[in-house]
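All protein chains but one are shown at their positions in the complex.
Chain lettering (A and B) follows the sequence in which the chains are written, and residue indices restart at 1 in each chain.
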Amino acid sequence: MSAALFYALGAVAVISALGVVTMRHPIRCALSLALSLLSLAGIYLLSGAEFIAAIQVIVYAGAVMVLFLFVIMLLNLGRELRAAVRSPLLMYTGIALGLIFLVEGVLLLSMGVPSGVVGVTGPVPSTETMGRLLFGDYLLAFEAASLLLLVGIVGAVALLRREGEE
Amino acid sequence: METLLWIVLFAPAAGAALNGFFGARLGKGPVSWIACGAVGVSFVASAGAVYQLAMLPAAARSFQTVLYDWIGAGELATEIGLLLDPISAVMILVVSGVSAAIHIYSTGYMADDKRFALYFTYLNLFVFCMLLLVLSNNFLLFFVGWEGVGLCSYLLIGFWFEKATAADAGKKAFIVNRIGDFGFLLAIMAIFAAFGTLQFDKVFAAAPTTLVMGGGLAMAITLLLFMGATGKSAQIPLYTWLPDAMEGPTPVSALIHAATMVTAGVYMVVRCHVLFELAPTTMAVVAGVGVATAVFAASIALVQNDIKRVLAYSTISQLGYMFLACGVGAYAAGMFHLMTHAFFKALLFLGAGSVMHALSGELDMRNMGGLKKYMPYTYWTFLAGALALSGVFPLSGFFSKDEILWHALEGGNVLHWAIGVGGALMTAFYVFRLFFLAFHGSPRSKAHPHESPMNMTAPLVFLAVLSVGGGLLGLPWPEGGGVIQKFLAPAVGGGHGSAHVVVETAGGETSALGHQGTEAVEQHAGEVKWQSEGEHAADSAGHGIEHGGAGREGEHGVAQQEVEHGGEKPAGEPAGEHAAEHGGMDEAAEHAAGHGGEAPFSEPVAMVISLAVALAGITTAWRIYLAAPEISTKIRSSLHRIHKVLFNKYYVDEIYDNTVVKPVIGGARGLWHGIDEPVIDGGVNGLAKIVALGSGVLSWVQTGKVQLYALSILLGAIGIAAYYLLR
Partner (left out) sequence: MVSLEQYLILSLLLFAIGAAGVIVRRNALIMLMSVEIMLNSVNLALVAFSRLLHSGEGEAFVFFVIAMAAVEVAVGLGIVVLVFRNRRTVDAEDLCTLKG
């Protein structure tokens, strides 16, 4: 049962990712992306990483996608014109390389991967254990991350301040 | 004596430094006093040092002192050291004395020059370098002085460098000298390679054992040394710079190109006579070149119109005589002639300068004339110099030149003697041609001549006195030899012609010379010398004979003893009351060994011939230029082809220009365009171009498009993955 769910969610994630990359209108791409993120959240739940799933939904699908949508609307971007492609070579090269990468990765995987089942088995880290980890072993990283967040905020505000405004 | 020597050397250096740094600020007066004073101090110190040297017993007349060890690199150990022996003693007296006179003269001659202080700086610097050359005790320091005088010569010839001819003449002098110096340097290197040291005393002591008599190495070294001498002393083929050097101020011509620098080559040959005696071929070359130059230059001087040119060629010619003397082994005669020549040639040049000064720089003799009544001092002193140069009895030139010719003759070199006599005839002719044209006849110049001021005439008088009386120093007859020859004998030995093998029983510091004699001979002879200074001349003579090997040598040795004692009779047979120095010694040897020199006639006869020749030359000049001037034009037109060749100096300058100078310049230009530009410049520029090209190609990667960069990142990731795949 979980396997089927996994395949289904996986398919949705892949298809919507393809949609992000192929669709013309930015809004449509953004919405595809949101779908992909949500399906990934589902997979996380499936594998027992509840905390991460929650964060994925709240932060990624919630805040980041909203941000994207805001900017798209702010810039009032319309459809991308197919005729404006100036370098089809680049396009084909990109696709080719992606495929090559994929193939390579699969080959690498076939060389040996630790066996095991990824599932809900075993202890599931609750929020409490996550909290202990974050505020215990990884406290420095945590604080650094918060500092980085602050920097990012200040940077974004500083970047976009218009001249003459206070 | 040590301090005196250092004073001799460094007084002019101090003068040069003072005038060089502060001369521009001091007035002409202080500058003159510093310069002349420096040289004067040097002269007085030289006199003192030589006096002290003369007080030493004859065999011990050699004194060395070291300032500090200069180079100590492996085997090469040279020092800054001075050597005072009879040879250098004569030289320092001549150099400092004549220099002092010329310095005083220059204060008058250069009084109007705007670079007065610089002139005296250079002049003092020159004296310093010349004294360094003469006093040094090793080849390297000698070479330093050698180069130093070359430098000062360049500076002084080109003193009026605003004139293009003067600047060119300076360059020519330096470059031609350099060619000779090349040979000299090779000789120094060869000496070091053969002997392992450059100190004079060590080299000369080791020479008989290290070098094979008549062998290739000895010949090579001496030929190379002689090459240096031809450059510095203006012999064939490196003489061409000296006539051009007349572009410099006249006192410079007098000092450098008559009395001192050009004699450095002669000094060098005399100093290295030990080496030369081991190479009879080179001695023949030296004698041949000397006599050929003597006549060659004299012939050119016959027809020149420029007063200084005549004197320049005369200098070249007289230097040829000095080399002739060295070539036949009569080193003391050569030095004697060097000394007298310094006196009268400097006198003649200064006199010419006085004439030029009076006629506002006129150089052409055809525009002079009738100066006798305007310039009495100059007239009479010039006459004295001219008579001395012509070799008229009893002036100094007679004794010195005659001695050289006599030694050539009695060494069996009759051809050299004959050519030398021919040269003497020409010498008398051209110098009196000059004299009559300049001082007699009707005045042809438009200027108003006046006698020169006293600071110019006083040196003239001083030098005239020396020219007249200098012969007293080398009279061949009284009391067993002239003063100077006896003084020099310990250092140069009683040299005879290389045609003869002679045992040089020289004592003193330097040589255990010897030709084929064994070392033992010399040593014994040397010891003998020591003893005989005071005592048993008989024993010593006996020893000399015993160890002398062949009887001839022994007798020579004995005769040598005689010389040392100045006539003290050794117990052995030898000799005559005439132990006249070399000439006398020869006669003594003649008496003693009965073999005599191979001269076809005796010395007095030769003297008479020389005198007759000189007088003939003078009277011919008188007839042609004074009594009947139209003869000269007649001769010139009938011999005009010869005249043309002589007047154009045998076209030697043109020959050199076309055979040497132009090919060298052409070759250099070819190398420049052919190799330097395309290969070296091309290589360096090409490298830069390649780099620029490469970077141009590489800059294609920077398109500014982010996607391309992302592409390349992905490409890299794929590459790494592929690496892991394929491992």
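In this section, a residue touches a chain if its C-beta (ideal position, glycine included) is under 8 Å from a C-beta of that chain, and two chains touch if they have at least 3 such contacts.
None of the values given here were measured: they were computed from a predicted structure.
Colleague: Any idea which chains on screen the missing one touches?
Modeller: A, B
Colleague: Kindly state which of the options B:Lys163, B:Arg623 or B:Lys705 is in contact with the chain not pictured.
Modeller: B:Lys705
Colleague: Provide the residue numbers of chain A that touch the chain removed from this figure.
Modeller: The missing chain touches chain A at positions 2-3, 6, 10, 13-14, 17-18, 20-21, 26, 29-30, 33, 36-37, 40, 43-44, 46-49, 51-52, 55-56, 59-60, 63-64, 67-68, 71-72, 74-75, 77, 80, 84-87, 90-91, 93-95, 97-99, 101-102, 105-106, 109, 113-119, 122-123, 125, 129-130, 133-134, 137-138, 141-142, 145, 148-149, 151-153, 155-156, 159-160.
Colleague: Which chain B residues touch the hidden chain?
Modeller: Per the touch rule, chain B residues meeting the hidden chain are 699, 702-707, 710-711, 714.
Keep in mind that, in the parts below, only the chains that are shown with their structure count from here on.
Colleague: Just how far, in Å, is the C-alpha centre of chain B from the one of chain A?
Modeller: Whole-Å distance between the two chain centres: 100.
Colleague: Enumerate the contact residues on chain A facing chain B in the complex.
Modeller: Answer in residue numbers: 90, 93-94, 97-98, 100-101, 104-105, 107-108, 111.
Colleague: Considering only the defined contacts, which chain B positions touch chain A in the complex?
Modeller: Where chain B meets chain A, its residues are 707-708, 711, 714-715, 717-718, 721-722, 724-725.
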